[in-house]
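Shown here: the complex without one of its protein chains, the others still in place.
A and B are the chain letters, set down in written order, and residue numbers restart from 1 in every chain.
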């Protein structure tokens, strides 16, 4: 079918060969315009990030001077961010909290998503929707009690406290995303496993996990991204000990802290890994972010 | 072990239940405990600075809250912020999705660049805009204006809410683009070709084929953005701190001020209840929509 169409198209295209292909010229000029337009738009959107990365390689004086692309790049700001402000302390907090909460969320969510996908009951749909609805509770609505609870049990400004919050915050999305990935696995394969004598654990270990690993990985990456970038709880529940990068960067907002080059260097380091994660998982992420409503 | 598996439904149900128990019970606690506490506190006279003055307040907090002009201003700010960002991101996202759906050189990389802002943490994006883009003396926008012979604008003092809207829209436009682009890829090529055979031009195809196909994805984008935008916090926190005056204080920021700056737990909780109610008005529609999707 397709070949037939291509053939007939090329046959039609070969007819006006005498007049040297105005069709071809029109097509390529359309393509050219699209290329220019597409790259311009993408460039404008990306510009602030580009500028920030650039500023990170400038000196403080250059950073506040008139915008210029010409300067001699230096790594001074990067060095200073670490030596003066102990960047790695906050980076470590971010890593521990976001990866810790993601692992925890996956551990709790996998059995749940497995049950929902493969052992559904009448209540499964309701449970899924209820999980979704817990995301509707705006964090600001429960800030006060969480703050007071954390204060009373000594979880304020601890990594543990923030990890717990992020785990619970991401749990619904993680369950949903895993659920949609698990559902895509043909039921037959697990049944074949059962016929071959696999118990539940073996079924999960030998079949489910290896087969849905890409899905689990992108679910995990999304959870890491969301925790890494979370800036409501981190600003309100941590101060110095457990502050992750979001809170650390916020400290640059004070009026006296006009260290743009250092801010840029710190920010670049803070967002670089997450940008890469995001680029890697953009497709699968859509599913998680929209609870499977858009695939 | 094997026996449990092969026998009746109730046992299967029990297994399902036990596998789901951790996730469900944790989420239940996470939701119900703070929610109950918020409601409870909102009915209490409870200020951390005045330890002696506690007790049941009835609807007093709500009375104060609703007669406080700050609340109405905050709700107004919240709605303006949400409305404008939604308008910009949905319209812009749709157009961008159409653009990035076309074939052109290096499309893949251009796409990646365009969706990048979504992965930038809110405090970083707010500070980039505040310091490097919108700064009245050294920002790129000021420099641009000057090179065009225009007066430089002090964005955050003359157009505070607009500035916040620009920053937030910059973060969320890529989200809309990402979702709508994905939705667009599921549009059947045959449908477009059939329309072309029927004599539809690009504009007709956009309005009669593409847009209807995107309807569902657009509503999902609107609802999800709404949930997040209703409680925008970090961007305000690091740029304007709600000011000047109350110009950029939205509901989330107001509650933060009442709770962690004024230490008025009762009032803050009452504000929290209002925020929850607002969010759930939106939520009902989203949940319904996702539920319909689950059926099919």
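In this text, a residue touches a chain if its C-beta (ideal position, glycine included) is under 8 Å from a C-beta of that chain, and two chains touch if they have at least 3 such contacts.
Quick note on the criterion: contacts and distances are computed from a predicted model.
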Listed names "Cation acetate symporter", "Multiple sugar transport system ATP-binding protein", "Sarcosine oxidase subunit alpha" or "Na+/H+ antiporter subunit D", matching UniProt entry of the absent chain: "Multiple sugar transport system ATP-binding protein"
Listed residues A:31, A:89 or A:194, member touching the removed chain: A:194
Per the touch definition above, residue among A:143, A:164 or A:207 touching the missing chain: A:207
Interface residues of subunit A (partner: the chain not displayed): 186, 188-189, 191-198, 202, 206-207, 210-211
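Basically, only the chains that are shown with their structure count from here on.
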Subunit A and subunit B: spacing of chain centres that average the CA atoms, whole Å: 15
Contact set on subunit B toward subunit A in their complex: 1-2, 5, 12-13, 15-17, 19-20, 22-24, 26-27, 30-31, 33-35, 37-38, 41, 96, 99-100, 102-107, 110-133, 137-138, 140, 143, 170, 173-175, 178-179, 182-183, 186, 216-217, 220, 224, 227, 230-231, 233-234, 237-239, 251-252, 255-256, 259-260, 265, 268-269, 272-273, 275-276, 278-280, 282-283, 286-287, 289-291, 293-294
Complex interface listing, subunit A residues touching subunit B: 31, 34-35, 37-39, 41-43, 45-49, 51-52, 55, 63-67, 108-109, 111-112, 114-116, 119-121, 124-125, 127-129, 131-149, 168, 171-172, 175, 194, 199-200, 225, 228-229, 231-232, 235-236, 245-247, 249-250, 252-253, 258, 260, 263-264, 267, 270-271, 274-275, 277-279, 282-283, 285-286, 289-295
